[in-house]
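Note that one protein chain of the assembly has been removed; the remaining protein chains are unaltered in position.
Going in written order, the chains are labelled A and B, and every chain counts its residues from 1.
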Amino acid sequence: MSKFNRNKALENLTGYLFISPWLFIFFTFILFSLGYALYLSFTRYNLLSPAQWWGLEGYKRVLTDSLFLDKALPNTFKYVLIVVPLQTVISLVLAFAMDQKLRLRRLFRTVFYLPSVTSSVVISLIFVWLFAAQGIFNQLLGLTVNWLNNVKTAFYIIMGMNIFTTSGTLMLIFLSGLQDIPESVYEAARIDGADSLQIFWYITIPMLRPIIFFVVTVGMIGCFQVFDQIYVMTSGGPLDSTTTITYLIYKWAFRDTTVKMGQASALAVILTLIILVVTLIQRRLIEGSGVSNQ
Amino acid sequence: MKSLFKLTSFLFVAALLLTACGGATPTPATPPTPQTIIQTQVQTQVVEVPRQQVTVRLSGWASSPSETALLESLLYKFSVENPDILVKYEPITGDYRQAMLTAIAAGTEPDVFYVDIAYFQEFAKNGVLLPLDDLMASTGTTKDMFIPSLMNAFTYDGKVYGIPKDFNTLGLFYNKGLFDAAGLAYPTDAWTWTDLQNAAKALTNLSDANKPVYGFCDPADAGRFPVFVLQNGGTIMNADFSDTTLDSEQAIGAAQFYTDFRKNKIGAIPADVGEGWQGTVFGKGQCAMVYEGGWLIPYLTSSFPGVQYGVSRLPAGPGGKGNMIFTVSWSISKNTKVADAAWKVVEFLTNEASQTTVLESGFALPTRVSLQTSDYLKNNANSAAIFNGAYDNAVPFFWGPAGSDVNDQMGKALERIYLENQPVADSMAQAAAEIRKAIAQLK
Partner (left out) sequence: MATASQLLPENTFRNRFLLAWERIKTPVFYFLLFFWAILCLAPLYFTLVFSLKPVANAYTPPIWFPIPFTLDNFRTVLQSFDLFPRWILNSMIISLSVTLLRVLFCSMAGYAFARIEFRGKKFLFNALLISMMMPGIVTLIPKFLVIGPGFIKGGLHIGSLVLPTGFNLIDKLGGVVLPSFVDAFGVFMMTQYYKSFPKELEEAAIIDGTNRWGIFFRIVLPISQTQLLTLGLLTFQGEWNNFMLPLLILRSPQNFTLPIGLQWFRGEYYTLYSTVLAGSLFNTLPILILFFLFQRYFIQSIATTGSKEG
């Protein structure tokens, strides 16, 4: 074997060895779970008796279900379109502010991280208590709105809560990325006469592009799958105004008296496809153009 | 750099070791540790543990630390009397139904577990539960030892699939202080809808600008509304649960009466006074009367100890009396390998002695007929009122295979009436239509 081929083979082997732990988990858990869920989507399954083959009936039922079409689907998209940009921008701004070498950075960092550190179940409980009609929030502002019981406001409270909790985590991620950009690059730019706006737009953002892609992708996947808060706080109500696709999956799988696991799996597959398509579009927008600094 | 590599590899090895060593598998040879509960002494007894022990896995949802302690004390007593049976208690502190469904689907369900009336039929129909008739005969346990409506609730296709462990009904909780202030006589078991309405009117007049008081709470709750339908001579579903009767005259009439409390401003939903549950509203004295179950009693004792209240049986409507039963059974898995031992456990937990202990703790009501005349109930009129609700044309809180949809639609119908001012008849008709759609989907 020529030296080139030997090196190539070695590269291949090394690569696979490096990813072997992930590959192991991927094959034993992920692949099997995805395959199982895919299989179930073509069955009628109530978890208590064996699954029966149903073909596309499950998908048909999902795509004609009024709860899905009128509530879950539009609610989920509304959620993603509002929360993802907001949380990305807020966390980026916060990270940028933190990178400015202001004083008290350490303190700020701990404080910002507080909401993320609490489990989502507990934070949901705290927020339910905070936003109760006689809760602290209303007491502070002198209002008496029952935020979580109001069809118009409940969903926005959940959105706000999520933005609030994820911004700390995302800020940390952005901050690591920001700190990676070597000082020399900034200096060189300043010597060339660039001002801070140009530096931000033409240097910082492009160098952060892989991280931005990460934050937006992960943020989007997380938003499409939002569940915990709705499960704890509103159970999809009032009047289904906070029902999302994932909550609907849970309802069909574990909450309905007659379990509809096949249908739930079909909806899960549909959701995965939706997320895939949206991610592809988003990747083209962020990473597609221009070469990331390789 | 080299040191970082060393550190990383050390940590890696440490992590593996931690995982390997962590986690205890319970050893089968030791009996369960007794839990100390308030007002009970811990007894130490020397018991010979035979070499052959049968393990029975027992599971249920975890209600509260004190109730758990009660159950564990019963299990401890059992283990002393039956040293050849080890009961492993595996409480589920999260979503019980989700955990049970997963375990059943995976074939790892426990031997003995709670089954709520809401999904009992689903389990029985799908062969998840073990029929208990033969086991009952072996220990002389007969069906008529238990309250008929409860026993029937857990009978499917002529066979018994669960022993009711406790139950609850709804009672009329009334605030004695507010009644005194309004100069009204306390509710009696002979009350009717008219009495309820008049009292609510009088009690609401007690409010002033700073502290509004409502006579009655009528939340958009599918766990309360149905009693009104029953009291109006109607039903929620037909006999075999294949269709709903929510759009019947009686159901609409009941909905009208129920929602009129709030419409005429003599009643309120918890959200109106900034609460999530009418129990809190009652405790705070903002609502003079609520229909609630026995669980309100320990809640009031802990959170609102100053409230003076009483409980009476629900007033009758034009169609007579009506109530709902919330109950849970001890059932045995069809796949259990220790049926006899499991039955011993179930029988013990539901025998008269155990049920008396539970009754006297105030946590739940017993299901044995013999305890209807117990001293505790004689001395606690409030609990007695809830207990006797089972004899007031009480219907189990179960609406067939589409039960969850029925509950959802009832709640939404009431919400639409309250929040969107939809006319009552339209709302009920809409609910009925949605339920029929859901039932059709089950085919």
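The rule is simple: contacts are C-beta pairs under 8 Å (C-beta built on N, C-alpha and C of every residue); 3 or more make two chains touch, one makes a residue touch a chain.
Computed from a prediction, not measured in an experiment: that's the story for all the values here.
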Of A:Leu63, A:Leu130 or A:Ile203, which residue touches the hidden chain? A:Leu130
Decide which residue listed in B:Ala62, B:Leu206, B:Val369 or B:Leu419 touches the omitted chain of the complex. B:Ala62
Using the touch definition up top, pick the residue from B:Leu86, B:Ala99, B:Ala182 or B:Val213 that touches the left-out chain. B:Ala99
Please identify which residue in A:Thr88, A:Asn162 or A:Thr217 touches the non-displayed chain. A:Thr217
What residue numbers in subunit B mark contact with the hidden partner chain? 1-2, 4-5, 8, 11-12, 14-16, 18-20, 22-26, 35, 57, 59, 61-65, 68, 88-95, 98-99, 102-103, 105-108, 277, 279-280, 293, 295, 299, 302-305
Extract the touching residues of subunit A with respect to the undisplayed chain. 10-16, 18-19, 21-26, 28-30, 32-34, 36-37, 40, 47, 93-94, 97-98, 100, 102, 104-123, 125-127, 129-130, 132, 134-136, 139-140, 164, 167-169, 172-173, 175-177, 179-184, 193, 195-197, 207-211, 213-214, 217-218, 221, 224-225, 227, 245-246, 249-250, 253-254, 261, 264-265, 268-269, 271-272, 275-276, 279, 292-294
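Here, only the chains that are shown with their structure count from here on.
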Can you compute the centre-to-centre distance for subunit A and subunit B, using the mean CA position of each chain? Integer Å is fine. 36
Taking the complex as given, what residues does subunit B use to touch subunit A? 95, 97-98, 101-102, 104-105, 118-119, 122-123, 126-128, 271, 273-276, 399-405, 411-412, 415-416, 419, 441-442
Which of the residues in subunit A end up touching subunit B in this complex? 46-49, 61, 128, 132-135, 138, 144, 146, 149, 151, 237-240, 254-259
